[in-house]
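After this line comes subunit A, so read on.
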Amino acid sequence: MPDGRSTYDSSTREPTRMPLIKNGILVEDHFETIADDAPFPTNGSIVSLARFHKDRETLLARNALLGVRLKSGESPEALGEDVLRLSVIVLEFPKFRDGRAFSWARMLRTRLGFTGEIRAVGHFLYDQLAFMHRVGIDAFEVPENITLPEFHRALGEMTDVYQPSADGRKTIRQLRAGA
Partner candidate 1 sequence: MYRYDEFDARFVKERVAQFRYQVERRLSGELTEDEFKPLRLMNGLYLQLHAYMLRIAVPYGTLSARQLRMLAHIARKYDKGYGHFTTRQNIQFNWPKLVDVPDILDDLATVEMHALQTSGNCIRNVTADHFAGAAADEIEDPRPIAEIIRQWSSLHPEFSYLPRKFKIAVGGAAHDRAALKFHDVAVEIVKNDAGETGYRVYAGGGMGRTPYVGHVVGDFVAKTDILAFLEAVMRVYNQSGRRDNIYKARIKILVNALGPEEMRRQVEREFAEIKTGGTLEVPAEEIARITDYFAPPKFEPLSDASPEFEAARNADANFRAWSDINLSTHRAPGYSIVTISLKPIGGVPGDASHEQLDALADLMDQFGIAEIRVSHEQNLVLPHVRKKDLPAIHTRLAELGLATANAGLVTDIIACPGLDYCDLANARSIPIAQRLSERFADLKRQRDIGELKIKISGCINACGHHHAGHIGILGVDKKGVEFYQLQLGGSGAEDASIGEILGPGFGEHEIVDAVERVVDTYLEKREGSERFLDTVRRLGLEPFKERAYAGWAFHI
Partner candidate 2 sequence: MASLPQILTANRLRDGDVVYWRGGSWVTSLADAEVFPDDPSAEAVLKAADAFVKGREVVNPYLFDVRIAAGEIKPVKEREIIRAAGPTVRPDLGKQSLGKWAYDV
């Protein structure tokens, strides 16, 4: 698997996964991330961008939920108008220092009008969760040390924000003006 964090044991088809927090609660993952050469499962699948381009017709014709997983260097623009036909877009954080996904998430929400799930996977820190949430990431594949209480703690550390982002939160300027 590209990120080395979630492992897929093909002999049992039972993936061992990290917990998924979505919209602030722990949820089951209804998607399977599948390798570029693996067959599609019957339920929702997440494919790489390369595979999406290659098998686009087939994938979009299937009566199953579909997601695409983007590497940190892959812009959502590469999905074109198909982005609105996807249920989930997975953004990889190969290293927590690689901050491109923050812009990809914001682009998905604001420019591309994507309302599906934006899921962060890979290596990111507790300290980035609030930022990730603000730019529009609503699902997080979290390591063990980020429990649900920790997740909420992170989001609550700063009461107010100075600048607008994809979350549409009121900024301090707006609050000052009594908006």
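Observations on the structure shown:
Convention: contacts are C-beta pairs under 8 Å (C-beta built on N, C-alpha and C of every residue); 3 or more make two chains touch, one makes a residue touch a chain; residues count from 1.
The set was built so that all candidates are chains of the complex that A comes from, given by their letters.
This one's a predicted model, so the numbers in the text were calculated from it and none came from an experiment.
Per the touch definition at the top, the candidate among 1 or 2 touching subunit A in this complex is 1. Within the complex, the subunit A residues that touch candidate 1 are 72, 75, 96-100, 102-104, 106, 110-111, 125-128, 130-132, 134-135, 145, 157-165, 172-173, 175-177.
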